[in-house]
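Excluded from the complex is one protein chain; the other protein chains are retained at their positions.
Right after this comes subunit A.
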Amino acid sequence: MKRLRHALAAFAALFLFVSAVRAAPAGAPYPVTLPAFPAGPQVLSTVAPDGATQRYSMADLEALGTWELTTSTFWPGDDGTYQGVLLSALLRDAGLAEAAAVRLVAQDGFSQVIPRADWVTWPVLLASRRDGGAMARRDKGPLRIIYPREMDGALHDAVYRLRWIWMLARIEAVAE
């Protein structure tokens, strides 16, 4: 059963990939190859529903496959091209792919719950770079969530503004 689910997920990912490559809609991320991050501290931890914890360095993260997205944002001087991994890929890697929702917690303690529909519906990006370079903390780095805002008008809604988490530190499953 679990294998079938994995297969389905893989098929879905493949499908998404193929469809993204084939006909990347306007404002959609596309895969990109980046020079590897030097080895560094672990900057992100994940907590699976079963309590299993994983820790990722920037390099670990980018090893999950990098994508690039050019988009506008809600904030002044923030529009630009971002690179990073797909949230869905990370969650799958962290064993959170089937979670109904996840809580994303920032370094300053700010947190938001993101429902599963978000990462299933849109290719939400966990950005690790801007314009190919690492992001400073005062520039909302080092990790931040980028929604493909240009893909879908619905994402202009103020509700999604709060879900653009920066200084991301931890992702945990939300108990149902």
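Just so we're on the same page, a residue touches a chain if its C-beta (ideal position, glycine included) is under 8 Å from a C-beta of that chain, and two chains touch if they have at least 3 such contacts; residues count from 1.
The rule is simple: contacts and distances are computed from a predicted model.
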Missing subunit (named according to UniProt) among the choices "OB-fold protein", "Multisubunit sodium/proton antiporter, MrpE subunit", "EAL domain-containing protein" or "Sugar ABC transporter permease": "EAL domain-containing protein"
Contact partner of the left-out chain, one of A:Pro38, A:Gly51 or A:Pro76: A:Pro76
Contacts of subunit A with the absent chain, listed as residue ranges: 75-78, 107-108, 136-140, 158, 166
